[in-house]
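Every protein chain of the complex appears in place save one, which is left out.
Labels for the chains are A and B, by order of writing; each one numbers its residues from 1.
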Amino acid sequence: MVISREDLEHIAKVARIALTEDEINELLPQFNEILELLARARELPLVDEELLSTTDAEDEFREDAAIPFSDPDAIVAQFPKKRGRYAEVPPNL
Amino acid sequence: MVRIGFEIHVQLKTKSKLFCTCPTNFLDVEPNTNVCPVCTAQPGSKPNGINEEVIRKAVLVALALNCKIRTEPIRFMRKHYFYPDLPSNYQRTSEPFAVDGELAGVRIREIHIEEDPGRYELRDGTVDYNRSGVPLIEIVTEPDMTSVEEARDFLKHLRAVLDYLDVILYPQIGFRVDANVSIEGGERVEVKNINSIHGVVRALKYEIARHKRMLAMGKKITRETRHWDEVRGVTVSLREKETAEDYRYMPDPDIPPYHIDPALVEQLRAQMPELPHQKKDRLVSEYGIDESAAWTFVLDKGLGDLFESLADRVGVKNATAFCLNLRGELNYRNKYLSDIQKPERLESLADLYFSGKITKPVYVDYLRKVLDDPTFVPKAQELLSEDEIRAIAREIIAANPDAVADYRNGEKKALNFLVGQIVAKTKGKADPKKAIQILRGELNR
Partner (left out) sequence: MPMLEETLEKIRNGEVLPSEHLEEKIAIFEEREPELNAFITPTLDQAREQAKNIDSLVRQEKGEAFYGLVWGIKDNFAIKGVRMTCASKMLENYVPPYTATPVERIFENNGVILGKLNMDEFACGSSGETSYFGPTRNARNPEYVPGGSSSGAGAAVAAGIVDLALGSDTGGSIRNPASFNGVVGLKPTYGLVSRYGLADLAMSLDVPGPLASDAYGIALAMDVIHGYDPRDRVSAKVQLSFLGSLDKFDPGSVRIGFSDKLLDGAEAPVVKTIQHVLKFYESKGVEVVEVDLPDIWTAFPAYYLVMYPEFASAMQKFDGIKYGHRTDAQTLYDVVAKSRDEGFGKEIKRRIIMGTFISMAKNAEWYRLALRARATIVRMFKKAFEQVDMILSPTVPTLPFKLGERINDPVKMYMADALTVPANLAGIPAISFPAGWYGDLPIGAQLMGPRYSDPLLVSAVRFFEKEGKQWSE
């Protein structure tokens, strides 16, 4: 067992996913199976270098020009709940 | 012993945001208008290139704070936490690009670049993303300050440097401060979300007193994060849930590491404007004013500039007196000169006063009006003629026989009283010097 039931509950909280009891029961053995499989990488002869990405892009900076987006209203239109032009969430008192 | 350290967030003055081309003037537009797919984290959007002006301004600040600029590749990290004002629920924050600086005796540990979140109004439950993606630098000091006074002094110096470099997006907002405080025998407490130097002073005083009280009661001070409540003037503990958050830092795969070109650093070093301590030295040697007055002037960039302009016009002595007086009035209001609208009104005020076109009481009254009423414009008053003053002086003499008798018996104070009566009666329209002359003449007749 790589992760325990308590671990899983904590991770789900950090990930903001409200898992049901049934989901936990189903997911827990799957996680451990996957993690045990992935743990195999530990036994492999790996090079001593950590590679993050494979891009050839140059780190060019962008000129500081303000170009407003053409359709901010289309962004506002997507707010699931809104008040005027604001996105609305529960207040935090 | 008290130990204080700061993390200071400064919004940089640029036209566009850090990773997109949205304008940065979030204070001046309707909610959610300076927004685009990038700064609202629409699915599929990607950060555009890093804004070049952010790098320039950030390096300029780092140089002014005597930091070493790192030339190795610098990565943008993702700092994950769920909060409504953070559209992607992670903040892009770079590794330090500058380290090991110093200002006013306080060591600067590091400076890095990050993006500002939007604005979540906790009480209303509303979110506005106009500010989301505005470039910030975060300046992190060592805990080198040992009193509230030292802390205030450091922040004033920092503020002056930033003003001289002209890098603050909205000078009226200034910067945001997270303060670390510890006193001997207790753990370090972080106070977040302080929005002004005045607020820092209040928060630190509150927090130090709280620590002392706790220790005196035999309680422990544990490591925690607290929130400064500006309205109530207290710090409040944040729930443990939030302090225990695991940010799961990860290099942002969408942003290749950036390099700061040493040639750019040299170019910026050469362009560095005069800094506060340099200006202080110059004012002392050029105008012969004392060190402490010079510091007072240069720590408020506008005031230093005003002093120089006035010194040429009304003389060093008058300019010094005027600016010190002005500083006092500004302190009383917790303001910088740059907070005052149409500051050229102050120059006309000094001209009026020192050319004798207004009297001292009128000057005192006008100065306050200029500071408090943006529409007020100081004008030369119509001073009374000598005959008019004489007529009023006679009235006053007739109405105050006791004071007149005292004067004639050699009591000097009585004269001041009578002059005061004239000034009051004429509502400041009489030049006090002339009033004294005329009054003496009348009394001695």
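A few comments on the model shown:
Quick note on the criterion: a contact is a pair of C-beta atoms (placed from the backbone, for glycine too) under 8 Å apart; a residue touches a chain by one contact, two chains touch by 3 or more.
All of these numbers come straight from a predicted model, not from anything done at the bench.
Within the full complex, the residue among B:5, B:47 or B:304 touching the omitted chain is B:47. Across B:71, B:89 or B:271, the residue that sits in touch with the chain not pictured is B:89. Within chain A, the residues in touch with the undisplayed chain are 3, 7-8, 11-19, 23, 27, 30-31, 33-35, 37-42, 44-58, 62, 69, 71, 74-75, 77-81, 87, 89-90, 92. The omitted chain makes contact with chain B at the following residues, 36-37, 40-49, 78, 80, 82, 84, 87-90, 127, 129, 246-250, 252-256.
The rule is short, and it goes like this: only the chains that are shown with their structure count from here on.
Look at where the CA atoms of chain A average out and do the same for chain B: the two points lie 39 Å apart.
The touching residues of chain B, counted against chain A in their complex, run 14-16, 20-24, 30-37, 40, 42, 48-55, 73, 82, 84, 120, 122-129, 245-246, 248, 251, 253, 256-259.
Taken in their complex, chain A has these residues touching chain B: 14, 16, 52-53, 55, 57-69, 72, 75-76, 83-93.
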